[in-house]
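Structure incoming, see below.
The complex appears here without one of its protein chains, the remainder shown in place.
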């Protein structure tokens, strides 16, 4: 039941959007063990001025931010999270998307915080 | 002070948007006991391609996803949450909105995490 929000620059192509959407989902299957059918994402393109990011914070060179917020059930270990970040970075790099532009934040909740699975 | 985010397909009518907005709020009053005046919602319509959902995951037949993210103070029991899901589903069904299209995720925080009530 994770809910994934992807906010990115509207100048990114449909191909890039799909690569990002798929790459995140496949990395979640691989690192978190979610079912293949458990794919729920909200993609919001923005004009450049609406995405504010520091281009060099923590010595990462960013050219355009891809913000990813994932709400998921509290169940994953720190190791699984690190594996997820590495996995999604590798998948996006393979699709020509700079991993440095990725900015991921996870937010955890409990199983009863989802309608999915309750009905 | 709950903050409700509703992301839905831009093809939904104004009437449907209002039914969804009101139905969620009335169900929160009924199941969670929030005051009638405590209504704060962000509605974001999207082109169809921006809302990614599996049409049959967990044997629910979805035709168009209505994503609802609610940030609320950690105070509600599991029973109240289940009552909320049932209540909002019933209200939306009465307004002609398929309950199967609802996808709700709750995220909890603490009273000090809100400006509302602090001033």
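Structure notes:
Note that the chains take the letters A and B in the order they are written out, and that residue 1 is the start of every chain.
In this text, contacts are C-beta pairs under 8 Å (C-beta built on N, C-alpha and C of every residue); 3 or more make two chains touch, one makes a residue touch a chain.
Nothing here was measured: the structure is a model prediction, and the numbers come from that model.
From the options A:4, A:28, A:43 or A:65, the residue with contact to the unseen chain in the full assembly is A:65. By the touch rule set out above, chain A reaches the unshown chain at residues 7, 44, 46, 49-54, 56-58, 60, 65, 67, 69, 78, 81-82, 85, 89, 99, 102-108.
Where chain B meets the omitted chain, the residues involved are 1, 3, 21, 35, 37-45, 71, 107, 109, 112-119.
Convention: only the chains that are shown with their structure count from here on.
Measuring from the averaged C-alpha position of chain A to that of chain B gives a distance of 22 Å.
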